[in-house]
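Every protein chain but one is kept in place in this view of the complex.
The block that comes next holds subunit A.
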């Protein structure tokens, strides 16, 4: 004879990372339930996961008066497919909950914070290692009965509290648990620690439910359609006249960057340099892929990061304001900004007029002297007069830049690349596009820059062997990916030797 049906517990799983207060959230839920006279049990498997790893907390609440019923047998771990509420402190953790089978369309309310806390492989990639935001979001949306996704992390930050409090507010707002808002808030009050801030955050989390979904941070792209500086109006008009419309945003960004880097004449030079490619490819490039990538990388190459540029950016008023705001320094507090520089003789020679710079590097006494002086990195306090004036002085080398050693080198390299793109544009469009994207490898400073430049040159060196082959474009794309796979250059070397064997 089957047993009589008895009440069933409400099951809640919390996926969080160490230090996010997942345990506090579980405690609040238990406290609310027990205060309401219900049976409740929570447990977790923190282990070493407390050190920034992902971890899971699990709570079961049995509706009904605790003192008048027998003690129930509650579960210590969630059963896939048998969870009523899943709370995830971050979007990939929400996807992890789906992956673990904890979210099912027949019953699960999934509360997920839409922010991303990037996993190490995503952060340490040499290019963009971030996982596809939209697919993580979609995983949650598709799996849950109800998907509530808001940026609870940002809400918490704005409330001066932590994410556990906003998520608790979000839980209250779902009505998945049979208590009113006051019962939840009372649990925070009874907890007695940081009550005011937690209640503020709770309120923000609660109200976000009605506000509807927040736009996903992954969808946001930098604004490029803003109008340009009025002093560049003539160049802006030229872009409209001479270039295809879809290119407008990139070119406008390009002229602003070039003018800011040097002067408006330099910005004009930027457009001039694009002309040959435009003349060749013009109307036969409807997607504008080649023009676009070339325009983008040309602008970046022409505005390479040199010591002068860095000094100028560091001492701007806008930058000082940004630092003050970012670190929350109030008017009454003093703010010291300390920069970490490690210029080497090469960088100093690069700033000088080409002849002088070359002499310095070759000199038997000046070079070593400089090397000794620059062996250690220095900390420059730009907010002090001394530090500021030092960088101000370096920034004033901007006027010498057009004749500098670095400019000579970069212009030569850039021109070779540009000529190559123009040459290939007619010969092998796809290959030209891939070559246009290769300067992506050249970035950073010092050793990083040298490594990137090295990879770039290695790819350029095999190009003669690839030209004319049907898979040339694909091969170059593969080599570029290989160069970004590891910073030891192993994978690139392997692929290059593979090519050497083929020819």
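By our rule, a contact is a pair of C-beta atoms (placed from the backbone, for glycine too) under 8 Å apart; a residue touches a chain by one contact, two chains touch by 3 or more; residues count from 1.
Methods note: contacts and distances are computed from a predicted model.
For the chain of the complex excluded from view, the name given in UniProt is "Indolepyruvate ferredoxin oxidoreductase subunit alpha" [choices: "Fe-S cluster assembly protein SufD", "Indolepyruvate ferredoxin oxidoreductase subunit alpha", "Cell division protein FtsX" or "Carbohydrate ABC transporter membrane protein 1 (CUT1 family)"]. Within the set A:70, A:241 or A:501, the residue that contacts the chain not displayed is A:70. Set against the missing chain, the residues A:80, A:178, A:240 or A:498 yield one that touches it, A:80. Summary of contacts with the chain left out: across A:344, A:409 or A:458, the touching residue is A:344.
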